[in-house]
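Have a look at the structure below, then the notes.
Rest of the complex left out; these chains stay put.
Letters A, B and C mark the chains as written, and numbering starts fresh at 1 in each.
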Amino acid sequence: MIKVGIVGGTGYTGVELLRLLVQHPEVELKVITSRGDAGTAVADMFPSLRGRVPLRFVDPQQADLNACDVVFFATPHGVAMAQSPDLLAHGVKVIDLAADFRIKDVAEFEKWYKIPHTEKALLDEAVYGLPEMRRAEIAKARIVANPGCYATAVQLGFLPLVEAGVVDLGSLIADAASGVSGAGRKAAVGSLFSEASDNFKAYGVGGHRHLPEIRQGLAAAAGQQVGLTFVPHLTPAIRGIHATLYARLTREVDVQALYEKRFAGESFVDVMPAGSTPDTRSVRASNTCRIAVHRPQGGDTVVVLVVEDNLVKGAAGQAVQNMNLMFGLAETTGLMQVPVLP
Amino acid sequence: MIKVGIVGGTGYTGVELLRLLVQHPEVELKVITSRGDAGTAVADMFPSLRGRVPLRFVDPQQADLNACDVVFFATPHGVAMAQSPDLLAHGVKVIDLAADFRIKDVAEFEKWYKIPHTEKALLDEAVYGLPEMRRAEIAKARIVANPGCYATAVQLGFLPLVEAGVVDLGSLIADAASGVSGAGRKAAVGSLFSEASDNFKAYGVGGHRHLPEIRQGLAAAAGQQVGLTFVPHLTPAIRGIHATLYARLTREVDVQALYEKRFAGESFVDVMPAGSTPDTRSVRASNTCRIAVHRPQGGDTVVVLVVEDNLVKGAAGQAVQNMNLMFGLAETTGLMQVPVLP
Amino acid sequence: MIKVGIVGGTGYTGVELLRLLVQHPEVELKVITSRGDAGTAVADMFPSLRGRVPLRFVDPQQADLNACDVVFFATPHGVAMAQSPDLLAHGVKVIDLAADFRIKDVAEFEKWYKIPHTEKALLDEAVYGLPEMRRAEIAKARIVANPGCYATAVQLGFLPLVEAGVVDLGSLIADAASGVSGAGRKAAVGSLFSEASDNFKAYGVGGHRHLPEIRQGLAAAAGQQVGLTFVPHLTPAIRGIHATLYARLTREVDVQALYEKRFAGESFVDVMPAGSTPDTRSVRASNTCRIAVHRPQGGDTVVVLVVEDNLVKGAAGQAVQNMNLMFGLAETTGLMQVPVLP
């Protein structure tokens, strides 16, 4: 059994990690920390876990994380950076669901996240945890940077085109919509039901933090810089990200075959038949990402539709997928929940 | 492995049965029928099942249901009545999720459902499938009448009071709200998003079909007739039933202790601490029913709050629970999914 | 033109007052205050008002409220109590949308609102602003206590029965559901989209602040104390309150005729035909309250269904209705917006 700790478990990523880990056959949940809610029973905060998670939140100072095999950070940015060195020194593996180790260029990280990066060596060492791109490296990693929710969807959607070098890399467009859980569980006026319900809006048009992360991944896949316009939107759903990607073909290619081949054998990427329009609910509460490729009216613009559950494949599920790889388990262990529809 | 057939699998109860059965370790899904969609791949109608359910819907005429160990009817009323005798004669057990075998009084059945009952002997034989009331009988049954969604919540909520004989049986009130999936997957103006969203309304105030079913169950528990006012409402949620029950105490009793004792050992009924207010999402996509009991301001009115997922404990999950009992499995087999929150 | 000031205009009641007042033909909006947002343009906070409200929020210290004819308080409890005496001394009328002047019994007020009442003479003077009960008094009032949202719906729904003395006054039950805007615009986890959406729950079962207010009104109508159980619920809608009221008839009466007669001539109370089930959207964004009366299966339990928009008839609209009365205008002036459906 893998002994697991969670740092910062009171947000939506935390409760989703708990949902998945408590059903994972190879996991023993040892400790979960919270600065603000130490002492509270997990099941009192999240009644969905009554009878399933007997733990209480523990003050971070008093948590014995070093006895774990792996620790997940479901914290604000900066916490994993501070605590990882000690954990790693004790032989504990680290999976960070925040952004501390996602962006390799320190200046770029500091520009977007407004905090200094204090662990540059670890930043070099950390593996970007998108298994469909870096499976082998993840399997050997001590520390994994779990990708952002938008970043997962947009990179998976563009990868086949970018790797194959068949599109204009200077004019990629990613138009995406996220459910409100992506904004987290913190009290904020913009996330209130009465603000977000029956509404639709763009945000972060001038620059969203997932932009540099996506550009970095696509550049690595392309072997050159890419030009990307990324516009996220807020849609009145709890869960789900839908990305609509636009790229211009620079040479003729069977895009459907390209995608099917690229993702053949992937357990969590489902390339749908030509003409499909995936909906976010078809992956609700599951670790699956579904993709459909279109060429409207046979033109040279490719439209790629990608859906994922932002809390699962976009966060906690992918983190567990990474854990499975890091501990030599079958990648699908504990992650085969059927999506909940309706 | 239990060989399972489903008759009428294109509604929400059908897809929920599929979600649960495909994850059930002792079930082999053999056949699923649909009159209107024969030939369609199940996964084409419900993309959430892509990669998980390889079956196609089969025309009822051509389905080999007699080779099954058990057949679930997720059909309109009247179908199970017509097909059950032949199945039973072939040794196939039957679980009817419609109302054909719920109401023992034929005249009462015919009054509320407007169709003649043609199988009175089977009606006598059928066991009402509320395990928390009739566990032993279900275990021996050939045919089980799976309770209605409201009927499950309201009966479970009133049972301790009624069995203990501590409330005025002439003035019970059940005020309940259901998510829209309770109305099924058929195209109807009243169930449209633009009608049901951002809205709340009562319906069936003059008489809902679950009323006689609830009265029958409570009368059996009380050993006498009960007077019940039942007002269902439609709330803009996909899943979930919340019942708020009102009863007047006729003698002093510790209601919290009464409920805890009555449901001690039940895997799927969670009596919450005094003062709790269960929310429907805390049981979303799970087979759990949560109950909290109140005595506002210490008066003699007891208020019982009950939540369940109408498609799980209120339909498909309870049907699987009944199957487990009928086949000697642990009652929780395949039913321990953690609720999906948020 | 009536010169109007608003104290505390950054909540939902405030923006709704603005929506109504800016369209009111006899109103000149002079000043709107906010402690936290002084200097902000109203239209920057509420883009729906761009081009319609040219004002900026003003610091309360610097607002010239004494030059107004009437001031609305859309503030937390306690503010109107502090500021009203000075306004009244300057001849400014006051309409308080908070609870400061609703409950005549000081001890009761202090018990439920946990603040001392410092203006007992004004509390005596203030008129409870439910026009359908106290029209003549409101017309002569200097200070009006605008009723709570639930209190409006529940009192209007029970009034005919209670005034006529035809029901058991000891066992009234009010089961109500409110949209989330009733919780206001303050950042709170429980009001987040991801918490309140696709969910349904009761709250305040042990005692909601509108309970003493409702009991006071019904007792006045009955000429005696009443016993009331009141259970509010949260439903995933932005606007709307639906109250389902239960009472036991103590003598035979034509309840439909009773209601039609009681509300004959009322502009904002619509008694629907027998058998109707009003939905909250049918009054969305309007000042109308719709009521339907039922006697399920001809029994002695009366079920009354009431809907209103909690922000209009339950708050800002009723406040404007009161203003119209206080200034001798036709009661419907500026309040005849047709409900927005769908």
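One rule holds for everything that comes next: a residue touches a chain if its C-beta (ideal position, glycine included) is under 8 Å from a C-beta of that chain, and two chains touch if they have at least 3 such contacts.
Everything numeric in this text was worked out from a predicted model, so none of it was measured.
Copy number for the full complex in this structure file, with 3 chains shown: 4.
Just so we're on the same page, only the chains that are shown with their structure count from here on.
Greatest Cα centroid separation from chain C: this falls to A.
Averaging Cα coordinates per chain places chain B and chain C 39 Å apart. Centre-to-centre, using mean CA coordinates, chain A is 45 Å away from chain C. Chain A and chain B have centres, each the mean of its CA atoms, that are 36 Å apart. Across the assembly, chain C contributes 179, 194-195, 197-198, 236, 238 as residues in contact with two or more other chains. If you check the complex, the residues on chain B that touch chain A are 12, 15, 19, 22-23, 46-52, 181, 185, 197-198, 238-239, 270, 272, 276, 278-279, 281-286, 288, 290, 311, 336-342. Those residues of chain B lying in contact with chain C across their complex are 171, 173, 175, 177, 179, 194-195, 197-203, 205-207, 227, 229-231, 233, 235-240, 242, 244, 246, 248, 275, 277-281, 284, 294, 296-297, 299, 301, 303, 305, 307, 342. Contact residues on chain C toward chain A in their complex (touch as defined above): 12, 179-181, 183, 185-189, 191-198, 236, 238.
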